[in-house]
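The complex appears here minus one protein chain, its other protein chains still in place.
Then we have chain A:
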Amino acid sequence: MVEPIFDYQFRLILIGDSTVGKSSLLKFFTDGKFAELSDPTVGVDFFARLMEMKDGTQIKLQLWDTAGQERFRSITKSYYRNSVGVLLVYDITNYASFEHIPLWMMEAQRHIEPHRPVFALVGCKLDLVNAGGRREVTTEEAQSFANQNGLHFVETSARNGVNVEEAFRMVTQEVYTRIRSGEYKVEDGWDGIKTGFARPNSLDFNLVMAEPEKSSCC
């Protein structure tokens, strides 16, 4: 359960071919668990987690896990617009999923315009490669694609949790930095960034606030 106390809410979206591991990545990130089997996502699913920035700012991440299946493509596009961060997810052991990344990126850019989201390139299933499996996408190739397009890049494993936290942290940190620099703002009619509930400042404040509440419900 996410505490209702946070300073900002960022909406991040995960896109990429089906079965690359978007849902598993999110499952590990929010639950710390890896599911051996999982049903293909229908439309979109949601996850949430709180993340603390270096300066103590609490960020609630609302994570939109889109279906990779072709048949849902028409509706998942509708969900792009209100995102401030996009994780482009591919499978390290599946070259086709990496080949489609530029298409996914263009789609996202087109739908999120005029907003300019933070993009990150995330390779999944690193554990399969480390266990002697066949790697189809080299780190160098992915890294150079990321450099060319100004993307953050990381290779992860949802099975053992390698770099999962980092993948989300680098996007969140970048969004937060852009808020601090004034590049991003909270806007009406756009849900990419929202401000959270105010944090009570002091003990006294809490006690004062508690009084009327008590009398009304006891």
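One rule holds for everything that comes next: contacts are C-beta pairs under 8 Å (C-beta built on N, C-alpha and C of every residue); 3 or more make two chains touch, one makes a residue touch a chain; residues count from 1.
The criterion applied here is as follows: contacts and distances are computed from a predicted model.
Unshown chain, UniProt name, "Hsp70 protein that interacts with Zuo1p", "Proteasome assembly chaperone 4", "Protein FAM114A2" or "Small ribosomal subunit protein mS29"?
Matching "Hsp70 protein that interacts with Zuo1p", "Proteasome assembly chaperone 4", "Protein FAM114A2" or "Small ribosomal subunit protein mS29" to the record, the invisible chain is "Protein FAM114A2".
For the chain left out of this view, which of A:A35, A:A48, A:A131 or A:V186 touches it?
A:A48
For a quick check of understanding: of A:F34, A:F72, A:Y95 or A:W190, which residue touches the chain that isn't displayed?
Within the whole complex, the residue contacting the unshown chain is A:F72.
In the complete complex, which positions of chain A touch the hidden chain?
Residues 1-2, 4, 42-44, 46, 48, 62, 71-72, 74-75, 78-79, 81-82, 191, 203, 206-207, 210, 213-214, 217-218 of chain A touch the chain that is not shown.
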